[in-house]
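Next up is a structure, given as C-alpha cells.
With one protein chain withheld, the remaining protein chains of the complex are depicted in position.
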Amino acid sequence: MEFPEELKYTEEHEWVQVEGDLVIVGITDFAQDALGDVVFVELPEVGSEVAAGKAFGVVESVKAVSDIYAPVSGVVEEINEELPDAPEIINTSPYGDGWMIKIRVSDTKELEGLMDATEYQAHIAEEH
Amino acid sequence: MRYIPHTTGDVVQMLERIGVGSLEELFTGIPASARLKRPLDLPPAVAEGELLRELKALAARNATPSSHLSFLGGGAYQHFIPAAVDLLISRSEFYTAYTPYQPEISQGTLQAIFEFQTLVCQLTGMEVANASMYDGASACAEAALMSVRLTRRRKLLVSRALNPRWRAVIATYCRYLDLELVEVGFSADGRTDLDELRGKLDSQAAAVIVGYPNYFGIVEDLCALAGLAQGAGAKLVAGVAEGVALGLLKSPGELGADIVAGEGQSFGLPVAFGGPYVGFFAARMKDVRAMPGRLVGETVDRDGKRGFVLTLSTREQHIRREKATSNICSNQGLCALTATVFLSLLGKEGLREMAVQNVAKAAYARELLAKIPGLSLPFAAPAFNEFVVRSQKPLGEVLAGLEAQGILGGIPLGADYPELADAFLVCVTEQHRRADIEVLATSLAGGAS
Partner (left out) sequence: MIVGTSGLVLNEKLLFEHSDPGRKGYSLPQLDVPAVQLPGELCRAEIKGFPELSEVDVVRHFTRLSTWNYGVDSGFYPLGSCTMKYNPKVNEVACRLPGLVDVHPATPGHLAQGTLALLFQLQEMLAEISGFAAVSVQPAAGAHGELAGMLVIRAWHEAQGNTRRTKVLIPDTAHGTNPATAALAGYEVVPIASEGVLTLAEVEAHMTSDVAALMVTNPNTLGLFETNIEAICALVHERGGLVYCDGANLNALLGIARPGDLGIDVMHFNLHKTFATPHGGGGPGSGPVGVSAALVPFLPGPMAVRDGDAYRFAGTAESVGRLLAFHGNFGVMVRAFAYIRSMGAAGLRHATEMAVLNANYVRARLEGAYHLPYADRSLHEVVFSDRDLANDCHTLDVAKRLIDYGYHPPTVYFPLVVKGAIMIEPTETESQETLDEFCDAMLAIASEAESAPELLKNAPVRTRTRRLDETAAARQPRLRWEE
C-alpha cells in the first residue's frame, strides 16, 4: 500500500496535491483496494462549484459504491476526461493517471485541515 | 408430515450432537415473557385430497369463462396461452430456483432474463429493459420516480385517460416524496387533451404519463405528446397496459417515449384474480444508471465462454441502501420467463396475427353495438381491443340483464369517471368467437331500449 509523502489526505480517503491555489484530487491506494475493480466514475462538470466535505462525484465497483468528497471549496477547473471510458486507471494508478479533478481553491486556509501521509496511515489503522 | 423428514430417532440423535436434552432448550434465547402460551388457532391440518376438494368448492363459487361469457378487460386480458408455456415453466429447475446470485448454477434463469430484456426492447423500441417489475402499475410509478431523478423536477402530469388503478398506484408511491401530481384531461375523441397539456407543462414538469393504448382502448398520439413533453424538458412515460397491442402498433420508442412501463400479463399469464402479473420497464441506455430493478448482462467466464450475470447492482437496495434507485428486490422472475416462452412461441408473425385479430373482433363488436338503439359509442379515435359504450337505460339494469344471461358485459366506468356514469368498458380479444360477439349484441339489443 502506497502513501506518497508529498501528498495531503482526507478522512474519506481522497489524496490532494497542492500547487498554490490549485489542487489535484483523487482517491487513495487504500480506497481503490477496498473498492475492488472500478467500473464507473461520475465526475462533476468543469466550472461547477464544490464545497469542502460535500460529495462531488461517485465511484462504483462491482460490489460497492462510494461518494467522493471535496477536500476544499472552490471551482472545478479541469476533470480527467480519460476516466469515464477507462475507470480501471483508478485501480492501476490511483495517484498518477487516476487523478479525478482539479479545483481552483476559494479559501486556502482549508488546506491546513488536511492530513499528511503519517497522519493518514494512523487514521486508517484506527478505523480498522 | 410429508414435507418434514425427521423421525423421532433423528431428533434424539441430533439433540445429542448439539449437546442439549430437549427441543425446548433450543429456544432458551427467547424470554419467557415473549413466548406464545397457547397453540395457534388455525383450522386443523387437512389431507391432500381433502385440501383439493375444499379448494374446488371455493373455485365453484366463481364466474369463469366456463360459466360466463366475459368481456372484462381494464388492465387484465384474456388471451390464448399455448400449452407449451405452462409445461416449460413448470420445470422445477426454473420455478424452485432462487434469484440468480450464483451465476454459475443459474445460467438458465440468467439467459432467459437476457432474452426477456431483449424481447422487451424489441417490442417497446427502447434500448435497455430490466428483468421485470411487480406489475405494470407499479412499473409506471417507478417510471415516474425515475423521471424525477433524471430531471430533478417535482411535477408529474398524468393523463386522466391512463388506467385509474395505475394512477392510484402512482399516487401511493409519490405520497410522501414531496411531488406534485397534476391531472390532464381527455378530449371528446378519448385521447389526452393536448391543449390542456400544453397549458400545464412548465419548467417544473418531470414527466408526462399516458396510456398506450389508454384505459378506453384508444391509441394516443405519442409523437405529439413526446414533442410537447420534451419541449418543456420533461420525460414522456408510455404506460402499456395491454402488451399485445405492441404486436401491431408503432413502438413507443420510435414515437419518442423516454421510458416505457408496461404490463406483460397478456403474454401467457392467466388472469388469476389479479396476479401474479409482470411489469416490464424500458428506457434509453444513457439513463440506465437511474433505472430500478435487476439487470442481466452478458459477459465471459475464465475460459472465454459466453455467460450471463446480474450486473450494475450498485443501483440496487442491497448495495446502495438508502440511495438506491428503488427498494425493489424481487422481480417477477417466473412470470418474466412465462412471457419469454409465450413470445418465443407466438414469434414475429404470431403476435402480429393475435393483435390483428383483437382489432378486427373489437371493431366488429363496436359495429354491432353502435347499431343498437339506446347505446352509443362516445369515442371516435382509433382503438385497439377495448371501447366505451354509453347506455341510455340505467347501467346497473343493463349489466344485470346481461349477467342473467351468463354474460359479463364490461367494466362500469362511473366510479372512476363520474361523467361516464352511464358507460362501461368492453374488451374483445382473439378468444371471442364471432358467435360470442353476436350473443353480446343480441342480449344488449333485447334489453337496451
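Order as written gives the chain letters A and B; numbering starts at 1 within each chain.
One rule holds for everything that comes next: contacts are C-beta pairs under 8 Å (C-beta built on N, C-alpha and C of every residue); 3 or more make two chains touch, one makes a residue touch a chain.
Computed from a prediction, not measured in an experiment: that's the story for all the values here.
Asker: Of the listed residues B:39, B:373 or B:418, which contacts the missing chain in the full complex?
Answerer: B:39
Asker: Decide which residue listed in B:82, B:374 or B:414 touches the omitted chain of the complex.
Answerer: Spelled out, the listed residue whose C-beta touches the missing chain is B:82.
Asker: Counting contacts across the full complex, list the positions on chain A that touch the omitted chain.
Answerer: Spelled out for chain A, the touching residues are 37, 39-40, 60-63, 87-88.
To be clear about the criterion, only the chains that are shown with their structure count from here on.
Asker: Note which residues of chain B are touching chain A in the complex, please.
Answerer: Per the touch definition, chain B meets chain A at residues 289, 313-314, 319-320.
Asker: Which chain A residues qualify as touching chain B in the complex?
Answerer: Spelled out, the residues of chain A in touch with chain B are 40, 60-65.
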